[in-house]
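One protein chain is absent from this view; the other protein chains keep their places.
And now, chain A:
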Amino acid sequence: MAKSSVAAIDWITVLLFLLLVGFGWGNIYSASYENEAFSFTDFSEVYVKQGYWILLSIVLIVITQAVEVKFYERFAGLIYVISLLSLLGLFVLGKNINGATSWYAFGPVGLQPSEFAKSCTALALAKYLSDMQTNINLLGHQVRAFLIIAIPAVIIIPQPDPGSALIYAAFFFPLYREGLAAIYLIVGASAAALFILTLLFNPIWVVLAIATVMLLILIKNRKQKPKYSRYLLTIIVVTGFCFSVNYIFNNVFEQRHRDRFNIVLGKEVDTKGIGYNTNQSEIAIGSGGWVGKGWKEGTQTKGGFVPEQHTDYIFSTVGEEWGFLGATLVIILFISLLIRLIHLAERQKTQFSRVYGYSVIGILFIHFAINVGMVTGLMPTIGIPLPFFSYGGSGLWGFTILLFIFIKLDSNRVNEW
């Protein structure tokens, strides 16, 4: 006898979702309103549009809950293919907005298929990894899993929307949870660290420093018959990596990319050009103090000093108008949601649900980390939205679908034996 899955819905997650969306909308209102009088019908007002997107997302939620769980698993492949086609179709039918051909235009409404492709990829990856035949520790299977993830990313990059493509790094979460060797993590983290070190210092010094450290380890371990070839190989790879990073950064990257990195690393100070966004965003947040200036009272927000404030930079409005307390609350809400989702993912009885769950966690986490990192000046400028918060219909719908499919999967766990 199947239990009612509605009763098993995880209301904590739903509550966190509602808080984020609601608070987000309030901040969009403050950051974008043109007229003092509140309107329900003035579609030139951004908050009105977002309001309707939010209302319509309820329909999506109902649909995701109404669909049989088996449907997601069975049609995951098909959904994935359709989403790839929708991404490819952009090259023919896409509408160019702000220099990126990422939208389909339906009259006044634009939809961004890349926002939905994340859910589809998550479903496809879940389906593949949960297949009885798949063994994540086999190189061939790793390559296939990697392809499932990489194909949409590769299609998205030339739109161009490298920010959205970067999100696909999120699938490291489920892969790692499902047993991908830790060496990938170590290599990945080391590469990132080396990358930053190389940008900060002359690669020769970086290589020399690492060689010294390795030599010390070697001397310490010399009685245990160390494998000299491994040490040698490592140092060769490190040297190659450092110098190629240096080369690529200086010769392949465009100046605007270099600037973004240099500003975050503190090698360049620029408050007018490329650094303007980050600087204004920091000023807005910094001027909030402990409790902020109050809703609709942010002078930086009102003056429109922070570009794209209702979309990618919405968190700066939170910082200015709600202060340290409000901004910290938002961060705690996100962390709570993510931890709750880990808890949910861990209690799944099917691998499909668990993989999907970790995909959701990874995607939300990467968005959150990159976006807040960018707005607070910790990361280079990478234009991706803050989930549930930023203005944008496709984004909101994409995240809603992403999350509520998982809620549906989770609510069904009582029936899975």
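Just so it is clear, a residue touches a chain if its C-beta (ideal position, glycine included) is under 8 Å from a C-beta of that chain, and two chains touch if they have at least 3 such contacts; residues count from 1.
Definition applied: contacts and distances are computed from a predicted model.
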| item | value |
| --- | --- |
| Listed names "Penicillin-binding protein 2", "succinate dehydrogenase", "Arginine ABC transporter permease protein ArtM" or "DNA polymerase III subunit alpha", matching UniProt entry of the absent chain | "Penicillin-binding protein 2" |
| Of A:Phe334, A:Phe352, A:Phe388 or A:Phe404, the one touching the omitted chain in the full complex | A:Phe334 |
| From A:Gly94, A:Pro113 or A:Gly323, residue that would touch the chain that is not displayed | A:Gly323 |
| Selected residue (touches chain absent from view) among A:Tyr47, A:Tyr128, A:Phe261 or A:Phe365 | A:Phe365 |
| Among A:Ile342, A:Ile382 or A:Val414, the residue in touch with the chain that has been omitted | A:Ile342 |
| Sole contact to the chain not displayed, among A:Ile149, A:Ile285 or A:Ile405 | A:Ile285 |
| Hidden partner interface residues of chain A, rising order | 173, 176-177, 179, 185, 282-290, 297, 299-300, 302-305, 319-320, 323-324, 327-328, 331-332, 334-335, 338-339, 342, 346, 358, 361, 365, 368-369, 372-373, 376-378 |
